[in-house]
Structure formats: C-alpha cells, structure tokens
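Just one protein chain is left out here, and the rest sit where they should.
Labels run A and B following the written order; every chain starts at residue 1.
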Amino acid sequence: MPFATQTLVIFYNKKIFRQHGVSVPKTWDAFLTLMKTLKDKGVTPLANGAKEGWTLEILSGVIAPNFYGGTNFYEAVTRGHTTFRDPTYTNALARMLDLRPYMPQGFMGVDYATMQQLFLNEQAAMFIGGSWEIGFFKQQNKNLDFDVFAAPPERADQIPWVSSFNDGNYGINAKTPYMDAAMKFIRFTATKEWGQMFTDMLAQMSPVPGVVIKDPVLLQVQAMNRKSTPYIMLVGFRWQAPTGSTLLQSALQAMMAGQMTPAQVGDEVTRGLSAWVDSFRR
Amino acid sequence: MSRRSPWTPAMHVVLVANAALVLIPIVLMGLSGFKTTREIFQSPFGLPATWSLENFAKVWVEARFGAYFQNSVVVTVASAAILVAFGAMASYALGRFAFRGNELLYVYFLTGLLLPIRLAIIPLFILMRNLHLLDSLWSLILIYAASGLPSAIFILTGFFRQLPADLDSAARIDGAGEWTIFTRIMLPLVRPALVIVTIYNIIPIWNDFFFPLVFIKSEALKTLPLGMTTFFGQYYTDYAALFAGLTLAALPVIALYVALSQHFIRGLTAGAVKG
Partner (left out) sequence: MRASRRLWLIVFLGPALVLFVVFVTYPILSALAYSLYAWEGIGRRGFAGLANFVRLFQTFPYPRLLAGAFWHNVVVFVLTMLIQNVVALGLALLLARGPRGARAYRVIFFLPVTLSLVIVGFMWALFLNPVFGVVNKSLAAIGLSGLARPWLGDPSTALVTLTLVNAWRWLGFPTLVFLAGINAVPDDYLEAARIDGAGETAVLRHIIFPLLAPAVTIIVTLTFIGSFNWFELPYVVQGVSGPPNRATDVLGLLFYRTAFGEVDTGLQDIGIGSAIAVLMFILMATVSTLGALYMRRREVELA
C-alpha cells in the first residue's frame, strides 16, 4: 500500500518576493531575471547546495522535465528508444548550470541541513525541493510565509511538468505469524479515514482517493500534479545496481563543480546503466 | 633528556601555537553549547551572552543521551572485563606453561592484530543474526572482547613471562591450587600491564561507531557514538543543540583523561612505545 506521493517544486518566500517587487515567473527566462534582480538587491535567490548528491538529483527533477519533454522522454528512454546520452536530456540538465550564480556562496559545500536553514531563516528566497518539506517548514518556522510554484517552462503558453513519485509503501512479510493483524492494519491504510488523517497531520499527499486537502500550499501542489511526470531515475532506473540515481548524483556533482559537461553526465549514466539495461548496450 | 641550548622564542611559539590549535576548537565546541543558534552564527568566538543550560537539558532529556551513555558504559565495561579476564588467563598459560604448540598459539592470537576485523562485518552480521544477537548489546560486547584479545595477549604474555621462574613452583610446593596461584600471586604482579590493556581497549571501544552502526537498530540500545548520528539527523537545523550534544558526548572521556592523563598516554601508546 503506497503511503504518500511526493512532487518536486520550487518553494518561495512570499515576504521577500513582496519586499523586492518580484512575482512568480511564468517562463524560464523570467525565472532567471527574477533571480538576478534578487541577487542585485543583496538577496540569495536559491538555498540549494550540491554537497549531498540526492539534492542535485531533486534539482534536476524540478528543472529538467520542461526541457526534456516530461513523460514523452520518460517513455522513450524506458522503452529503449533512446538513452540518457540523448541531447534532449543532456541539454535539459545543462539548464541547472544557469542556476549556479544564484546559489549560495560556496554552494558546493552546502548540505541539506544548511539549505533548509537558509530558507527557514529567510536568508534565501527560494528552495527547490520536494513537497514533503511543507510540514517541516511550517513546524520549524511558523512565521514563514511561503508558497510553491512549478519550475517554469520555456514558453508562457506551456503548462509546466512536475516530477512526482510514489514515496513508499507499507508491506507485509509473507512469513509473519501476525498475518491477520497485519492485514487489518494495511487495509486500514487504504481507507479514506487514514488518508485524511495522514494529509491533515503531515501535510503530505495521500494516494487514497477522495481525501480532501485543506492546506493551501498542498492544494497548489495537487493542482500542479495534473501534469505530472515520473521522477525519472527513482521511478524507472533503480531496479539494479548501479542505479540511475547513484550514477546521476555523482555526475551532477561533477557537473555543478565544472568538472564534467552535461553530455559527459549523460554518457556516464548511460554507461553505468548499460550493465543491466539491455537497450542501453547498443 | 634536558639540554641547555639556545632556546629561541620561535620554538615556544610553535608549541603554544599547536596547543592553541588543539584547544581552541574544543573550547569553541563547548562554548557554543551555551549559546543560541542565532548567537552562534552572529558571534562565533564570543562568550555566551547568557550561559544557558537549555540546550544541554534538551539534549540529555529529549535526545535520550542518558540512554546512549548508559549503553556505552555497559558495553565498554563488560567488554573490557571479559577481554582482560580471558586475555590474562590465556596469557598466563602462554607465558608460563611449556606445552607443544605454545609458540604457534601465541602467533595465532597475534594475527588478530594484523587483520582488520571490520572487513569481516558481513559474516559477523549473519553470525549475529543466526545467534539471535542482532540488535542486542551482546553482539557488541562479544565482538569487542574477541577483537581485543590479541592486543591483551600480546602485552600480558610478555609481562607474565618476565615474572621469576620459581614463583609458581614455590607456591605449588606450599600446596596452593592452580587457580589461587593465578589470581592471588600472578595477577597482582602484572597489575600495571592490566591497566595498560584496559585503557588501550576501553577508549576505542567507547568511541567505536562501526559495530553499533551495523548491529544496533533500536533507539534504546544505541551507544553514544551511534546515538550521536541519530541525534544529528534529528536536530540538524538546531546548531546550538548539536554543539551541546557534542560537548556532552566528549565530556566523560575528557574528564577521565584530564584526571588520568599519564595512564591514558601510557595505555594508548602501548605497543608503539618500547618500555
């Protein structure tokens, strides 16, 4: 039984936006302009760092889908019609490089805790991350006035893609001596009562149908999910080792440090995955 | 070796500089525990505005430091007791009994010094699972005791061998039993070595992180170093609490060290320093 779905979004500090007269961008270029404006006014635009590889994978999950064509690419790559060497994908990754000037000073050493601290202490205007942060941010700083928006697409007429994934599942060990109790519990996690409690208490999206979301930020996230796309490595490429995630995380660190080009990242990931993804070996 | 030689100020500077390099980070760590997180960011070097014990209390109570501490004490004391006891017994036999295979057995125990037991962690994990000792303090105690035996035997055998040859025969003529000879006569004579073996082992055991990381899952059973990672995982945005936690974790060893520094030094450099 799945217990939550997560969506990858951009959090922003509404007060800082108001103070500096900027608003949610509708296109990628507007996004870059927005960050430059903030930086010129002495505000750190992004809280994100690169010390923990998985936060870079998340960053790619937010920024890249609009540029690689979301689910169309996902299906192509999982069906073996293309690999991660595809310029469609690597050019999308390249967009992450545009963010570097707007990340904190010394961002290569900024870890997840520091990222959250920066956003929570209002020392950075935006935080690119997952919807699971909503409850955490609210709990850590009740005065933080924040909201979310989807990573903006190239053109204003496009609807942005958001990466999403099933965050985890409850499972029963087939050999448990407590099968009845376990089944009873698992059945309960499929009920609306459970889903509603889950969403209300943790501000996370429950997969149970019919659950009503009350949190305004989470409502935004739910709306964005109308155009959701699988969070590519987590959903499609973690079946065996080396996983797509492991390969991508290290490679992205190299890319953000200027040691690798996006094309090399794509090559590295494809090469590693070809150990168990047959279609990548051609 | 004292010498009267041109004692230039530069040399004093070097010694003082190194002392500062050692002490300043530790003092900073301690001071930061008394501040608030905001204060740490704003005035990292200053004295705390108010010396608040709030962080320490939070760490001790909420973060179950008391439990971690207790587990560490139990594991360390039990492991040390077993390895000193078994090690002394084995060393006594190896050092004072002539028998076929004595030399071989001694070398066999010493191979334990050369091979890092941690590389056998996978079979150890499976072994502990089969013995139903996973997630119990016994898994730690047994492995620490076992892996401490080589160094104990290395140190103690030498000491036992050096005791006068006639000591046990004289005692046997007087009608003393083997066990009495061992406990009443031999052991007291090697007491300095027992202290060295104890200290040589308890510090690494107390500080060990690797075996608890693999064997222990329950919060209630975590030892201090492992508990610290949980603690860091939980309070990672609360820097003041983090420093308070680090300070609390370091305090027992530092206090003990300051009190017994000569013993510590002798104990921890045993095996590297001749005599």
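The definition used in the following text is that contacts are C-beta pairs under 8 Å (C-beta built on N, C-alpha and C of every residue); 3 or more make two chains touch, one makes a residue touch a chain.
Since the model is a prediction, treat every value here as computed from it, not as a measurement.
**Q** Given that one chain is not shown, which residue among A:Thr243, A:Thr261 or A:Ser279 touches it?
**A** Residue touching the absent chain, from the options given: A:Thr243.
**Q** Taking the entire complex into account, which one of A:Tyr89, A:Phe107 or A:Phe198 touches the absent chain?
**A** In the full complex, the listed residue that touches the missing chain is A:Phe107.
**Q** In the complete assembly, which of B:Val77, B:Leu167 or B:Leu268 touches the absent chain?
**A** In the complete complex, the chain left out is touched by residue B:Leu268.
**Q** For review purposes, identify every residue of chain B that touches the missing chain, sorted by number.
**A** 1-3, 5, 7, 11-12, 14-15, 18-19, 21-23, 25-26, 28-29, 40-41, 44-45, 82, 85-87, 89-90, 92-94, 97, 99, 105, 109, 112-127, 142-143, 145-147, 149-150, 153, 178, 182, 203, 206-207, 209-210, 214, 224-225, 228-229, 232, 239, 242-243, 246, 249-250, 253-254, 257-258, 261, 264-265, 268-269, 272-275
**Q** Touching the absent chain: which residues on chain A qualify?
**A** Output for chain A: 49-54, 57, 104-111, 114, 117-118, 234, 238, 240-243, 245-247, 249-251, 253-254, 257, 259-260, 268, 271-272, 274-275.
Please note the rule applied: only the chains that are shown with their structure count from here on.
**Q** Rounded to the nearest whole Å, what is the centre-to-centre distance of chain A and chain B, using the mean of the C-alpha atoms as each centre?
**A** It comes to 44 Å between the two C-alpha centres.
**Q** So in the complex, which bits of chain A are touching chain B?
**A** 112-113, 116-117, 120, 140
**Q** Taking the touch rule as given, give the residues of chain B at its contact with chain A in the complex, in rising order.
**A** 236-237
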